[in-house]
Every structure is written in structure tokens, then in C-alpha cells.
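Data first, discussion second: the structure below is written as C-alpha cells.
As you look at this complex, bear in mind that one protein chain is not there, while each of the others sits in place.
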Amino acid sequence: MPKKYQIAVIGPAGPEEYPKEQRPDNSVYEQAFRIGELLAKENCIVVTGGKSGIMSTAAEGAKTVPHSVTVGVVKGDKRFTANEFIDVEIVSGAIADGLDEYQIITMCDGVILLGGGAGTLEEVAIAYRQEKPIVALAGTGGWADKIAGTCLDERQRIRIESAGSPEEAVTKLMSTLHHRPNSS
Amino acid sequence: MPKKYQIAVIGPAGPEEYPKEQRPDNSVYEQAFRIGELLAKENCIVVTGGKSGIMSTAAEGAKTVPHSVTVGVVKGDKRFTANEFIDVEIVSGAIADGLDEYQIITMCDGVILLGGGAGTLEEVAIAYRQEKPIVALAGTGGWADKIAGTCLDERQRIRIESAGSPEEAVTKLMSTLHHRPNSS
Amino acid sequence: MPKKYQIAVIGPAGPEEYPKEQRPDNSVYEQAFRIGELLAKENCIVVTGGKSGIMSTAAEGAKTVPHSVTVGVVKGDKRFTANEFIDVEIVSGAIADGLDEYQIITMCDGVILLGGGAGTLEEVAIAYRQEKPIVALAGTGGWADKIAGTCLDERQRIRIESAGSPEEAVTKLMSTLHHRPNSS
Partner (left out) sequence: MPKKYQIAVIGPAGPEEYPKEQRPDNSVYEQAFRIGELLAKENCIVVTGGKSGIMSTAAEGAKTVPHSVTVGVVKGDKRFTANEFIDVEIVSGAIADGLDEYQIITMCDGVILLGGGAGTLEEVAIAYRQEKPIVALAGTGGWADKIAGTCLDERQRIRIESAGSPEEAVTKLMSTLHHRPNSS
């Protein structure tokens, strides 16, 4: 049986983590749910930061598909801190911000990006350097909107693709993965 | 639905990695298979180094149980290098020996140990320091036999339990986990 | 004797790493030299990625000051790969891009940024999330120019300061550090 792709879905944590007037639109969380569902239907493993917001809704969407597997990479050294939709919990052991994001990207084959702040930006920068395909969902605000369609530097390792809907994001990513050399 | 325990099964790689006269006995690999199967029946996720030897047979045993999930932590930065029985592949990104073992132990709730050389010893030392329950399968040679029933230092954080069979190893570990505070 | 501050100087590698028409201006490397020198005169330890470009010239500048100490965090598992101006070589053990940058930022008290591509962007994102003071040297191109004077997201953890010269960059950073609680 061929191995499954591991896809990172990255973007904002839940609204409780933001000042009231800066909260991501609800539609961002709904689109992450849909992306998780579509990825699981494509037989992908969904990998997130295991916390709230899109990390939870993407995993929840994936778990609507029978026998899907979800992964959460969490900070700290404690088990059982990931959201309820995470099957495999990777405990990073780190207390400093920045390591979990490296672990998420390093284990994945591709990235879908919605909105997002500095943590998301870190993940995109690592994915770009590791030359992993990245698709940004346009209209979701944050760094997704700022960098959709661009390269992150003059080395032009990869171009961050832009998608107008969850369906288009997943289709574009799967297409890129299937045309890569050495894919499973 | 309660979360599953994540259990590391650690011990020797496949016979191809050893000088001919030093190869682990076949029964070690067979016992790792049985341990993987028993852990999966106990609804545990089996975590290994994702390579050959007991890392492969433990995962193979687990995969005989429908809908079980197996995890492999692999060295390097390449995807799709884990053995065929691994569902979730954690790519450590490391080329230096020693990091994968830390990642395996840090994400697990307990450890079962068969035989084993210096890599296994590193894992046991980390598990001991993180105060995670460890059960050594007696009669499997290597470090398992040397440290079964002992503490690793005078701090006596935990005692490494000894078990005479795969069944006893899994039963002892599950019993310890169920009696711990903060278990799932 | 009070401990020294550890300051990361980050930005582009040497011109040999870029396509000919995209090479950073020589003045970027000269300014990194000056920043290294000024930091060492302020009794700081200069920390870089240990390779070429500003990682080399910043360390070279620091080493013009007697008894200064320079640190390089390098990829891979080999010793003695850092440039000749590095005293202490931290070998990350990683082959995947992204970990060294985390290690540089996590050990530092502040960051000075010149030009820079995706690796520099990753470092700034981590520093921002760890709430470490960041000063961008204006006019050096790359991400330094794009993010000088901004916050990286709506959480507004810290503002990336802008400086017009190496002198101003070092002065601003030292001033911020001296006004922080818990400084040495």
C-alpha cells in the first residue's frame, strides 16, 4: 500500500488568542475544516500545531473521513495537550517558540496556508527553504494574502501558489505533489 | 473518545547491521512483533525508529490489528524512508546520531525494551530522566538484560521493570500507565 | 564580572550564493563588519550562522577587538566548517534547513538585521515570537527594508526598529537591552 502524503495546514489559532478587533474571520476556520476534509479524502495525513483555531478545525474536518489520521505537534513536555481531533501527538519538548514549526514542516510533503501571523510566517519561510510546495488561500488575510503568488527571496526556490477556495488549494497541492520526482 | 497511549518499542536494528557473529537472535524480532500486536490490541500507538529489525517487526505486529496506527521517527531530511509498516513518518531533520531517540521518547508515555546497543541505551537514559515507565524484556540480551530490574542512578527516579514474555511486558506497562496520575 | 550580551547579526550569505544580477551590494558586507566591531566594543558576543557573507564579515569585525568572542551555529554534523573568524562553533546536527536559525535566535538577547532572504525572514519571525529586540538596517534591501518599522502580525509583540547606520543600529539595540527588566 502506498504511503500517504503528510500535509501541513497552517494559520491562525483560535479567536481567544487575539485582541477582539483583530480576530480572524469565522470563514477562515470554516475553510480550514473543509481543507482538512478534502485532504483526508485524498488519503492525506493532516499535520497541524495541535492547538485551537485552524489547527483544530482542519483536524476536525479530516476526522469526518473514516480511518483518517491526524497529527499535532505541540510545545512543552506534556502529553495530552493537543485538541480532541488529533490522533498522534508529537511532543516537541520545547518551551521556546519556534521549534514546533520546524518539526511540522520538516515532516510534511506540502503546506496549505490560511491567514496567519508570525508563527505561520516562520513555517512558510522554512517550507520555502526546504522547497516544499506551498499553497496560500487568498482572501484569508494575514501572511497568506501578503505572500500568495510570490517568492520569498531572489533565490526563487519555489513560488507560493495562490488558490481561491479550499477545493482549488487541495487540487493544486495534490497536482504539484503528483508531478514531483520521488513522490510516493 | 479517549486518546491512545503512545508506546515506544526499542531495540536492535536488523541483522544486516551487525557483524555476523553478533547478530541478535531471531526470537528478539519475533517477540517485538508480538509486542507490537499486543500494544495495538490495547489500543496503543506503536512508536519506533522506523528502520529495520525490531523497528520493523514491532510495527508489522501492530498493523495486524485493524485501524491501528504506527509511527516512525527517522533520521535525515528525506520522506518515505521508513519501513513499510509505518503510517506516520516523523522526519527528524538530523544527520547527527542522537536526536531521533530524544524525539521518540519525548512523545511517548512508556517504553518497552528488547536487547539493544548504544542507541537503545540512550533512549532508556532519556526515558529514565523523563520518568516514563520502562519495561525490559529479559533474556533478549544487550542492554535490556543488563539493566532490567535496576535504577540507572542513585536518584532512583524510576525502576526499570523486568518482564519474562511479550504478554507480561505489555501487561506490566499498561498496568503502570493506568495507575499513574494524569493518565488519559 | 557581568555576563556579556549575545547578539545575532543576520543577513545574506556571500555573493557566491546568489545569481549574478541578484548579489547583495558590497556595502551590506562592509556594514556587517562595522556592526560586528561596534558590538564587540560594547562587550557583546557576536553570533552568526558561521558561513560566508555577513556571517563572516560581522565576525571578522568583532575579532578586531582584543579578547572578543564570536559564535557560529553551523548545519550538519561536521566540526571545523565555520569561517575563520568564529571562536565557538555550535554544530546543530541538522541537515534540514531551519533548525540552525532557531538555535541562533534562542541563545541571543537581540538581533541586528541587514538585507536578507528567507533564512533571515525565518530568524526574524522567531525573534519576534520570542519577543527579542530586533533592529533592521534600512537601505540594505531584502527583508530588512520590507519590515523595518513594522510589527510582524496583529499581536504586535514587538516593533522592528529601523536604523540608518551601523552606529545607530548598535546604539538602539544596546539602549533597548539596558532598559529591559532582567537584563544582566
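For clarity, chains are labelled A, B and C in written order, and residue numbers in each chain start from 1.
The rule is simple: contacts are C-beta pairs under 8 Å (C-beta built on N, C-alpha and C of every residue); 3 or more make two chains touch, one makes a residue touch a chain.
None of these values were measured; they are calculated from a predicted model.
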Chain not shown, its touching partners among those shown: A, B, C
Touch criterion as defined above, residue of C:Ala8, C:Leu38 or C:Val69 at the omitted chain: C:Val69
Chain not shown: contacting residue from B:Gly14, B:Gly76 or B:Gly117: B:Gly117
Subunit C residues touching the omitted chain (full complex): 3-4, 6, 45, 67, 69, 71, 77, 79-80, 87-93, 102-103, 106-107, 109, 130, 182, 184
Contact footprint on subunit B, counting only the chain that is left out: 18-19, 22, 96-99, 102, 105-106, 116-119, 121-122, 125-126, 128-130, 142-143, 152-155, 157
Absent chain, residues of subunit A that touch it: 76-77, 91, 93-96, 98-99
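Here is the rule we use: only the chains that are shown with their structure count from here on.
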Interface ranked first by C-beta contact pairs: A-C
Rounded Å distance, subunit B centre to subunit C centre (Cα mean): 41
Overlap residues in subunit C, where contacts from two or more other chains coincide: 96, 98-99
